[in-house]
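Removed from the display is one protein chain of the complex; every other protein chain stays in position.
We call the chains A, B, C, D and E, going by the order they appear; numbering starts again at 1 in every chain.
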Amino acid sequence: MTDERYACGKAQLEKMGGGSVEEMLDNLKGLSPDIERMAVEFVFGEVVCRPGLDLRTREIATVAALTALGTAQVQLRAHIDTALNVGCTRDEIREVILQMMVYAGFPAALNGMAVAKEVFGMRDAKGQS
Amino acid sequence: MTDERYACGKAQLEKMGGGSVEEMLDNLKGLSPDIERMAVEFVFGEVVCRPGLDLRTREIATVAALTALGTAQVQLRAHIDTALNVGCTRDEIREVILQMMVYAGFPAALNGMAVAKEVFGMRDAKGQS
Amino acid sequence: MTDERYACGKAQLEKMGGGSVEEMLDNLKGLSPDIERMAVEFVFGEVVCRPGLDLRTREIATVAALTALGTAQVQLRAHIDTALNVGCTRDEIREVILQMMVYAGFPAALNGMAVAKEVFGMRDAKGQS
Amino acid sequence: MTDERYACGKAQLEKMGGGSVEEMLDNLKGLSPDIERMAVEFVFGEVVCRPGLDLRTREIATVAALTALGTAQVQLRAHIDTALNVGCTRDEIREVILQMMVYAGFPAALNGMAVAKEVFGMRDAKGQS
Amino acid sequence: MTDERYACGKAQLEKMGGGSVEEMLDNLKGLSPDIERMAVEFVFGEVVCRPGLDLRTREIATVAALTALGTAQVQLRAHIDTALNVGCTRDEIREVILQMMVYAGFPAALNGMAVAKEVFGMRDAKGQS
Partner (left out) sequence: MTDERYACGKAQLEKMGGGSVEEMLDNLKGLSPDIERMAVEFVFGEVVCRPGLDLRTREIATVAALTALGTAQVQLRAHIDTALNVGCTRDEIREVILQMMVYAGFPAALNGMAVAKEVFGMRDAKGQS
């Protein structure tokens, strides 16, 4: 039963071209297989795959939240990458991060922009948009 | 010069049917006219009015961020209201807030949902969608 | 399938004498049945019921974290109540909250203590330890 | 020995005209005499009384930090009151809070301003500057 | 008098096999001897040594809180190490961190797990459990 949910989450990750998310999760597999499994099953197999919002909007919401929180730069990196995979443009990412200066202050927005810079660089190196 | 920027911000607020935001800002006018002026000029006249993202997307990003932060319930209320004014549906709001359980934990999402409940109730009372 | 997981979460809640948690979740049922279902299924049916830690230790960890975060007072109230249901003493709760002054500052500890005061009062009124 | 430190903290509180701080601490005395004692001894008897900064500067730093954190409104209220007791003007308080919009976002500054409004009102009622 | 309190804190640190905590504090001695002294005297000599909770439970509470906050990775590292010194198992540490996904979100738990991975690696290298 849980295998079905895991497969479902993996399929969702695939749909999101989720290289960086998978890489992030794989890093912890050796240490805690449970947390990797729960992330795949619950986050991707039960939450993100829900029909109520398209993936582009979901990723914009996530980039906004992680920029505002300022405590999840590794995850922000993976989600900026995913946002670009599912159809957001670099300009949209910049705009969402910039807007966070209003709600979480300039440092949060500047730090988010620095993460975006890294992701854009990695994608440039791979010839990705 | 600053009057022009203020007018620009006010026009933007108008476009957003920004009743609850204006009310929130008006409350502080007597105490600090400067902060009200800066919010109107900067937030609405310079950031939110930028062309890079449509208003619906901007409000989704804001609802996501404020739900995740959990320290701005008054502002979350005003922005859920505004999100509905600019074309988001109640289901979309619920979905954005629900998704925050993944990135900021269940308490953040539950508390955001409680704020949404309040806003929906106020809008019901006024016959708004 | 999901009904089984829901039942499993409900049974776990029962074991925790989870009156205040259930009340908190029930409040949102009318607005978002999904979030209530996910909380029961995932939090209680998949995380809290795991064998690796006894319930008393789990509740101490939760009371510590929510006191430190300072953005989840409604949930802190429910968890202090649950902690007492599963065998923590009032002195232990006070001690965990007091210790948070070191890691999250005096305001976090003072605010946590104020929530504990409320819970102890409610339990006194019901003749609970 | 600890009595000496407690007396020392109480004297410091006196010097700060610390009515609202003492009231806040007294509220918890019945519940946890230890936390009240530690706050008086450590915060006032060992930290705030240190010679390196004058009290006016210490209170400005505290008002800034609590406004930015956004999770300690009860303590912010007590410290705005204390800041005015030790020589800050209302304009300075407003200015510190306003500046926090840059570092912690507009919601943090607006919420801080709302707390200041309350304190100013209470002081008006008592005929205090 | 303060020397006695310092000695008391040092003895407590010793009891906790507090190598990593002491190292962290020593790093700042050259810059601010006061903060090192206050940490030893107050945190270890007055709070952590209190009889109300055993050290294992105290460390679990601390690991939970620091994982949830996400702003104190250096301290989380020292406390995971200390938790293992005072009798927690690696499985218990993993379980506490995993549980934080519920209260502070998946990124907080994933980042906490990454810190645990580091500590476990350092202990493996020293042949510690």
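To be clear about the criterion, contacts are C-beta pairs under 8 Å (C-beta built on N, C-alpha and C of every residue); 3 or more make two chains touch, one makes a residue touch a chain.
Every value quoted in this text rests on a predicted model; they were computed, and no experiment measured them.
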Taking the complete complex into account, which shown chains does the hidden chain touch? A, B, C, D, E
Footprint left on chain C by the chain that the document does not show: 68, 101-108
On chain D, residues whose C-beta touches the chain left out of the figure: 42-43, 47-48, 50, 52-53, 57-58, 60-69, 72, 75, 91-92, 94-96, 98-104
List every residue of chain E that touches the chain not included in the displayed model. 24-25, 27-28, 31-32, 34-35, 38-39, 43, 66, 69, 71-72, 74-75
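The definition used in the following text is that only the chains that are shown with their structure count from here on.
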Could you work out how far chain C has to rotate to sit on chain D, using CA atoms and steps of 5 degrees? 120
Outermost chain relative to chain E, judged by CA means, is B
Determine the chain that sits nearest the middle of the structure, using the mean of its CA atoms as its centre. C
Cα centroid separation, chain B vs chain C, in Å, comes to 30
For chain C and chain E, what's the span in angstrom between their mean Cα positions? 24
Would you mind pulling out the distance in Å between where the CA atoms of chain B average out and where those of chain E do? 40
In chain B, what residues contact two or more other chains? 43, 66, 68-69, 71-72, 75, 94, 98, 101-108
